[in-house]
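Pasting in a structure now, in structure tokens, and then I'll have a few things to ask.
What you see is the complex with one protein chain gone and the rest in place.
Here the chain labels run A and B in written order, and each chain numbers its own residues starting at 1.
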Amino acid sequence: MINFPQLVVNSFVTGGLYLLAGTGLTLTYGLSRFPNFAYAEFVTLGAFTGYLFLRHPGQPVVPALLAAFVAAGLLSVAAHALVFRPLQARNAGLIHLMIASIGLGYVIRHAIGAIWGWSALSYQTLWQTYEVLTARLSALWLWLIVTAFLAGVALHLLLTRSRIGKAIRATAANPELARVTGIDTDRVTLLTWFLGAALAGTAGVFRAADTRLYPMLGWEILLPIFAATVLGGIGNFYGLIAAALILGLAENFGVVLLSTIGLSTEYRMAIAFLVLILVLVLRPKGLAR
Amino acid sequence: MDPVIYVLDTFVFVGIFALLSLSLNLEYGLTGLGNFGKVAFFMAGAYTWTLLSRAGVPFLGCLAGAALMAGVLGGLVTFPALRLREDYLAIVTLSFGEIMRLIVKAEKGLAGGVWGITVPSAFAGLAATPRLVAGANLLAVCATVALVFAFLQLLAHSPYGRVLRGIREDDVAAAAVGKNVVLYKAQVLVLGSAIAGVAGGLFAQYVRFIDPYMFLPTVTFFVWIMLIVGGPGNNWGALLGALVVELMNRGTRIAKDYLQLAVDPNNMQFIMFGLLIILILFYRPEGLLREGPVKTAARGKVSRWLSSS
Partner (left out) sequence: MALLVLTNVSKNFGGLQVVSRASLEVPEGSLTGLVGPNGSGKSTLFHLIFGLVRPDGGSIVFRGRPLQGLAPHAVYGQGLAFAFQLPRLFFRLSVLDNLLFAARQQAGETMARALFSRRWWQRQEEALAEKAFAVMELLGLTRMALEPAAKLSGGQRKLLEIGRALMADPVLMLLDEPAAGVNPVLARQIYETLDRLRRRGLTLFVIEHRLEVLFDFADRIYLMDAGRIVLSGRPQEVLADPLFYDTYVGAVTVNDTA
């Protein structure tokens, strides 16, 4: 008996998480033109920062989200300014930038591990559950879906109605041309790195609240959000919205499919990996083209 | 642990990583192929050796099997490697490794799944004396490293090696100047993966128990750090990198017993490696040992003409 409403809810939850977490990745990958493997740690740091505000039951969620937002954003800006921008100024190649991001990821992840330890922690918040049709929905999930939705709308308005948003789109499309028309591309890049990671930080809070909090939290969802990024087209925010949802549906319905044909549900993660490989090999520009 | 065994153990690991590092040097250092799935072939070799030796296949058979299985998988990677940009190739090969790990985890009947599987030692006859076993393993690993090193040096300093380096610099130009780039890339990936498979086999029978958690992407990243630190394009650099990184690894763990470190050595180690690789990329991206020129008779001859004129 397939519980359709539950699957739909779960898909939106997964999709919402990937959207929140993936926005920064797709925008910075598109802008800076290299995959930042340390991005996972922005999510993780967000989660741990949020933890500072959710150690006792009954504490409000919004401060935790705001703290995660700021902390992850600042970490990202520091990473860009201290490591990636200087390396790019030295003409570092693509592989060098990737390796630097892997090294940076280690530094951050293990610094977090040194501070908070490696055993899994939990947020102490209790979440109310609701029943809608045959689906069980936790208040946490509602928060996640609403936050993802609001972030999506806010970003859309930013990109289309504000001057800075148009500057971001111009720089992403053609950095040289943008610079020549007077756009401060350095500032635009810094802002994108901040904003993207900030959203990822809030995603970290939701992920930790939903599962467990430990230093590998970000890395666990890194390849799936790479999958969403690539599927939607690198640098394409609107593509990411569709891709996140598709991936959410694929994973959740896929799990059902797996158990029906007798395969282990361990393969759930393989769904994201397969999407990643297939898209890159067959349609590297993503669904958009 | 017995200090003699600890030293032997350290160098066995240096040797195994040296094999992985040499194989990555062939693929990336010489040919420019950014293979981020090294651990997948290491793992394939380890599990193949395990299953073969448990079935009673002798040493050389297991070695061949491990190399073959890993090599075939390496051949599969050739298809994406031909058409993908460096970053896409990295992500694809990374995912490939993770999928393989998932398969082993999920299919418990295959090789024990998450519970792991025991591996008979190739030197079971010496089991009574652990030091001899460790010593024998070290000899086997060293012999393998020496053989693979000689092999790769011969290739690197030959017209074949020159073609690889040209492919690395500009594969379109290399094709336009008459080389069958597809064939070379395939050969390099198959060979590199086979070497990684051999390393995996030697590793499995040495540690005598393997499970999927030993084959995380971290292994791949460590090999990359070793190669970049040591010097990509230089086989001696690959060896040096393996030595330096593994010794740093061991060093931090020993330090834990003798020094009061503020930070747990596990964390310390990774933070250190992360900083090391970033520093190297900033100040010495060509690595400790730079890539030397292709040394064939031609270079010597021209060099003599130039100095005499």
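The rule is short, and it goes like this: contacts are C-beta pairs under 8 Å (C-beta built on N, C-alpha and C of every residue); 3 or more make two chains touch, one makes a residue touch a chain.
Keep in mind that what you see is a predicted model, and the values were worked out from it rather than measured.
Interchain touches from the omitted chain, evaluated on the whole complex, reach B. Interface note: of B:A55, B:L154 or B:L279, the residue touching the hidden chain in the full complex is B:L154.
Per the touch definition above, the residue from B:L76, B:A124, B:A143 or B:V177 contacting the chain not shown is B:V177. In the full complex, chain B contacts the hidden chain through residues 151, 154-155, 158-163, 165-166, 169-170, 172-181, 187, 191, 291, 293-294, 296-299, 301-303, 305-306.
To be clear about the criterion, only the chains that are shown with their structure count from here on.
Remark: chain A and chain B have CA centroids separated by 32 Å (rounded to whole angstrom).
Every residue of chain B that touches chain A in the complex is listed here, in rising order: 28, 34, 79-80, 83-88, 90-92, 94-96, 98-99, 102-103, 105-107, 221, 224-225, 228, 263-264, 266-271, 273-278, 281-282, 285.
If you check the complex, the residues on chain A that touch chain B are 34-35, 83, 86-87, 90, 92-96, 98-100, 102-107, 109-111, 113-114, 223, 226, 230, 263-264, 266-267, 269-270, 273-274, 276-277, 280-281, 284.
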